[in-house]
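A single protein chain has been omitted from the complex, and every remaining protein chain is retained in its original position.
Up next, chain A:
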Amino acid sequence: MTVLTVENLSIDYLVEPPVHAVRDVSFTLQRGEVLGLAGESGCGKSTLAYGIVRLLKPPAAIVSGRAVFHSRDGVDVDWNELGAKELRATRWDQVSMVFQGAMNSLNPVISIRDQLEDIYLTHRPDLGRRERRKRCGDLLERVGVDRARLGAYPHELSGGMRQRVMIAMAMALEPQVMIMDEPTTALDVVVQREILREITRLRDELGFAVVFITHDLPLLLEISDRIAVMREGEIVELADALTLYTDPQHEYTKRLLASFPSLTGDRGSFVRGSVDDRLLAMDAVHIDGSAS
């Protein structure tokens, strides 16, 4: 069952000269699937995410293609054709997002409770106050934060807890798709592992689909069902995790895979062994007239 279809989506930054940030990207997302989106800084992965949820700010604009959302009751919604009001109602309800640097996207002067309640006030105005408060507490508990912390302000929580709160916010309306843009990048490995476990557990429980964006390919290989590798605005390879790992087709995928020394295997031991001049030269870009 497909929940999201992205068709030939292209996004430009309309500056002089225009920057083609996303070029003709197509993929489908299945219900309950984790799709990894791998790529390095500037490859267009965040722009793509913002494009899917129609959060692009000028000068960025969708120049062609569309993202079609297939709701549970079999209705197809083309997000490009939604008006501002419909968009506001649909976004977060069906597709939500955990933003990059999520730790710092909470409002510092508003309590966690008020920030969570805000979602229900906007999207579920019929809920009574008591029910709303109860749901906020439940939400926090679901992501492993004590509901007693509802009254806390962001600075009173650790980075990992703030991240969990952001995930709770994205889950508040039980959307069918969650887009996560580098949700664990600023956290240390132990906390990152806990949060990944949490995401996987919640996915199993609630059955939403996840688009997980990061540059950390080993991490994607562990949690994704399928992985798309992006470079210069294009998806250069899309395959299931095992195939991508064992039989990568594109040169860039191979290079990315080779960039990560293996924790327990032999791969990467050349760092300590003899010097490989090819690797030394890998980034020592020979500068000609234009900067790389």
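Here, a contact is a pair of C-beta atoms (placed from the backbone, for glycine too) under 8 Å apart; a residue touches a chain by one contact, two chains touch by 3 or more; residues count from 1.
To be clear about the criterion, contacts and distances are computed from a predicted model.
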Chain excluded from display, named as in UniProt, from "Dipeptide/oligopeptide/nickel ABC transporter ATP-binding protein", "Proteasome subunit beta", "cysteine desulfurase" or "NADH-quinone oxidoreductase subunit NuoF": "Dipeptide/oligopeptide/nickel ABC transporter ATP-binding protein"
Residue of A:14, A:121 or A:242 touching the missing chain in the full complex: A:242
Contact set of chain A toward the excluded chain (per top definition): 40-41, 188-193, 215-219, 221-222, 241-242, 245-246, 255-256, 258-265, 268-272, 275-276, 279-287, 291-292
